[in-house]
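Here we show just some of the chains, and they stay where they sit in the whole.
Letters A, B, C and D name the chains as they come in the text, with residue numbers starting at 1 for each one.
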Amino acid sequence: MSDFTTWDILRNLLLSARWTVLLSIVSFVGGGLVGGALLFARIGKGRLGPAFARTYIELFQGTPLLMQLFLAFFGLGLFGIDVPAWLAAGVALILWTAAFLAEIWRGCVESIAKGQWEASSSLGMGYLQQMRWVILPQALRIAVPPTVGFSVQVVKGTALTSIIGFVELSKAGTMVTNATFEPFTVYGFVALIYFCLCWPLSKSSQILERKLNVAHRNH
Amino acid sequence: DALATIEAGKVIRIAVPQDFPPFGSVGADMAPKGYDVDVARLIADKLGVKLELVPVTSANRIPYLQTSKVDLVISSLGKNAEREKVIDFSTAYAPFFNGVFGPADAAVKEAKDLSGKTVGVTRGAVEDLELTKIAPADTTIKRYEDNNGTISAFLSGQVDLIATGNVVAAAILARNPPKKPEIKFLIKNSPCFIGLNKNEPALLAKVDAIIADAKKDGALDAISQKWLGAKLPADL
Amino acid sequence: MNYAFDFGWLADYWPVLLKGIGITVELTLVGGVLGIGLGIACAWARALGPGWLKPIVAAYVEMIRNTPFLIQLFFIFFGLPALGLRMGELPAANLAMVINLGAYGCEIIRAGIQATPRGQFEAGASLGMSRIETFRHVVLVPALQRIWPALSSQIVIVMLGSAAVSQIAAEDLTFAANFIQSRTFRAFETYVAATLIYLALAIALRQLLRGIGWTIFPKRAAR
Amino acid sequence: MSLIEITEVKKRFGDNEVLKGINIDVEPGEVIAIIGKSGSGKSTLLRCINGLETIDEGSISVAGAQLLPDELHLKALRLKVGMIFQGFNLFPHLTAGRNVMLSQMVVKKTPKAEAEVMAKKMLERVGLGHKFDAYPDQLSGGQQQRVAIARALAMQPIALLCDEITSALDPELVNEVLAVVKELASEGMTLMMVTHEMRFARDVCSRVVFMHQGRVHEIGPPEEVFAAPKTPELKQFLGVTH
C-alpha cells in the first residue's frame, strides 16, 4: 500500500521541519519584541499597565496554545476577518511566546538587588535612565539562559499550528504515518529531528548559565 | 451565492482529508491522494474551474467551511441529525464498506456480541457514528485521533477489535502483522456525503447534479474501483 | 458575522464535558504529585547523587525536555506493549505526565538545591547528619520554597499540555471537546467552552498551588 | 542659613512610626555623626533626606530648596546631596571608571571625555586611580566602597550622606575607607554619617546625634556627648559598644 521508502519518509520530514524552524524563529523574534513591551507594562508604575499585562499573561498562559491558534484563525474568520494562516499562526505564536518571555524577564529584573535601584536614584537618575543603564544590562545577562531554554518550548509549540493547516514536522509525521502505517519509524525520526533542533538550544542555555554563575561568583 | 463566486473566480476550494486513507492521504511527494481527492477533481472539472485542495483534519474541517475558507468539504463525512443542523449535505458520493475486524479467535458475529469488548475506532469517522448507534451499552469504544491511532491500538493489543473500512484492514494485512484482523461483521452500509454551507441551494443543486451524472457515466464507479477495490453499490 | 452561536448541545453533552474535566483534573493531580516526587529524586541525583547516576538522569532529562510530549505518549502507549508492558490509556497518560513533569521538575528543583548556601550543608554535616539526611531535612524544603513559583508554572503548563492525551483515546477535556464537535459540528462553541474551562482550571490550579505553598512553607520567607 | 534643615520630620511605615519629629540643622562644612541602636531610625532619616523615602510630616530643605516628592525636584536634590550605602551598590556590569562616569553622562549629560577626566580625578582622590578598568568583583570591599565614594563625589554634591559605610568591611579594610572620609571632611565637605566607629566619630565629627526610638535623644559636640552623656539611654548605649 505504501509507496514510501525510508528515505522518502526522512526527506519529507526534513522538508517540513523547515516550517518548524521558520515558525520558531518568527515567534521567538516577534515574541521577544512584544514580550519586551509587555515587560515594561508589567513592571512599570501606574495602574493600567501592570493590570493589563497581568491579565494578558494570565490569559495566554492559562489557555492551551492550540485553542489560541484555533480562535485566531477561525474565530476571526467567523467575524468576516479573513486572516491568512501564516498571519494567524505568526500572531498567535508571537502573543503566546511574549506572555512567557515577559514573565521570565520580570523575574530577572526583580532579581536585581534593591540597592541598585537606590544607588542609581541617589545619583539622580530617572526611571527610564535607571532601566536603560543599570537594571536592564544586568537583567539581560541573567535572562539569557532561561530565555534560550524557553526557545525549546517554542520549537515544540509550533507543532500545534497544524490545527490551522500548517504541515510542520509533527503534522508531516502524522500524515506520513497515516499513509505508511509505520508509526515507529516515522515518530522515531520525528523525535530525533526535534531532539536535534532542541538539544543544542538546551545545551547552550546550560553552558551560558554555568558561565554566568562563574562570572557572578564574586558577588 | 457561493456558486456564482466560484464561477466568477474560476477556482473552487475543497477541503480533503490527509490522514484518512483510502479517502485521503499523502503520497511520497506529500501531495494528497485518495477517493475524496479524486471526487474533488471530478467536481472541479465538471464546473470547469481550477481546483484548490485544502488538507484538513477532523478537528478543523467544519470551521474551514464555516469561515468560508473552503467551498466544499469532501472528507468522508457521515450524516446525522445534529450535523444537519449546522451544515448541508449533498447526496451520497461514496460508499463506506466498513465492518468490525478482530483476530481469528474473537467470537464476534454481530453487533450484540461486542458486549464487554473494547473496540477501537477513528473519532468522528462514519464508522464511529454507526458503531456508537449499534453497539451494546457495555461495549467500551476507544476513539483515536486518526486511522493510524486505531491501527496501532489494535496491533499493540490496546483494543480487542476495531471498526474500520475494509481497505484499512487490508492495509494492516499487507504489513503481515502477528495479529491479523478478520472481518467479523459488516456495519450497515453507511455512505459519505459532501458538506457545504447552509443556504447555498445553487451550489448544492450543482453538486448533486454532478454526482448524479458521475454515477451514471461510471466516473464514480471508476474511483470506487481504484480506491476501495469494489464496484459502486447500486443502491447508493 | 453570519454564524449563529448555539450552545444547545450542552444539554446533551455536558456529562461528556464533565467527565473530561474530571480526567484532566485527575491527570494533573496525579501527574503533579508523582511528577514532583520524581523531580525531587532526580534533582537530588543530579545535584548531590553518586557519580554513576548523574549521566543516567541527565540523559533522561535531556531526552524528555527535547522531544514533544505527544511522541513520548505514543511510545509509552503504543510502543511499550511490544516490550510486553501494556497499560490502559489512563495509566499511560499518567505515566507520560509523571515522566514529563519529572524531567522539567528536576531541572527547576536542581536550581533550588544549587542555590542553597554551602553553610546549610555544613551545618547539617557538623551536626552529624548524613548527606541524605541533610538533604531531606535541611536542604529540600527551602529549595522547594525558592523555586515554588517556577514549579507551579510548570505544573500549569503540564496541565495544559495534557490535551495531547486525547490522541490515545484518554477521554480528557480536549477529547470531550473533539468528541462533541465531531458529533455536532459545533466546533466554535465547544472550543470556546473548552478554552474557558482550561482557563478556569489554570487559575484554580495556580491558586491551589499558591495555597499549598502557604501551608507547607513558613510564612516569613526563607532567604 | 543652614545647608540642610530638617524640621519636625515624621515618617511612618504602616502603623510603625519610625521617625517621631526630627529637628536637625546642618551648617556648611559640618560633619555630623549619627549613632544609635539598631532600629532607632538612623537609616530612615538619611533615606528621607535623599528622597528615597517620602516623609509624612515636617519638611526638609537643602541649600534653601524644599524637598518635594516629584521627579524634577528629587533629581535637583540628588544632584546636591550624594549618598553612600553599607552595601556599596556598585554597578557590577561596569568597570570602576564607568561606574563613576555613568551618572555624569546620563544625568548631567557631561560629554564622555569630560566625564572620564572627572572619573580619573575622583578615583585618584580615593586612591584608586590605577583601578579604573577593574570590575567591582575584582576589588576588595574597601576598594569598592572607595569607588562608591568617588562615584558620589563625581556628581559634585554639596553634601554627602553615608549609611554605615564601613559596617560590611573586614576590620583591616575599615581604616582605608575612613581615611578617605577624613580627608573629605578636612577639605570642607558637609557630611552626615551613620556610624558605629565611635573613635572616628570622636576624632572627626563636629557634632554627634544620638537617635533613640525615632527621636534625636541627644545632640552635641563629640566631647560632650561621649564624655558626659546626659541620658541613661545614651550611657547604656555607649557602655555597651565601648
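FYI, a residue touches a chain if its C-beta (ideal position, glycine included) is under 8 Å from a C-beta of that chain, and two chains touch if they have at least 3 such contacts.
Everything numeric in this text was worked out from a predicted model, so none of it was measured.
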item	value
Copies of each displayed chain within the entire complex, written as a formula	A x1, B x1, C x1, D x2
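FYI, only the chains that are shown with their structure count from here on.
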item	value
Most distant chain from chain B, judged by the mean position of its C-alpha atoms	D
Most centrally placed chain, judged by C-alpha centres	A
Separation of mean Cα positions, chain C and chain B [Å, integer]	37
Intercentroid distance (Cα basis), chain D paired with chain C, Å	51
Of all residues in chain B, the ones touching two or more other chains	59-60, 63, 66, 152
Set of chain D residues in contact with two or more other chains	none
Interchain contacts, given as pairs of chains that touch	A-B, A-C, A-D, B-C
Residue numbers on chain A that touch chain D, as the complex places them	113, 115-116, 118-127, 129, 133-134, 137-138, 141, 216-219
Residue ranges of chain D in contact with chain A within the complex	50-52, 71, 74-75, 78-79, 82-83, 85, 87, 89-93, 102-103, 106-108, 137-138, 148, 151-152, 155
Contact footprint of chain C on chain B as seen in their complex	58-60, 62-63, 66, 80, 82-83, 85-87, 120, 123-124, 128-129, 142-145, 149, 152-153, 155-158
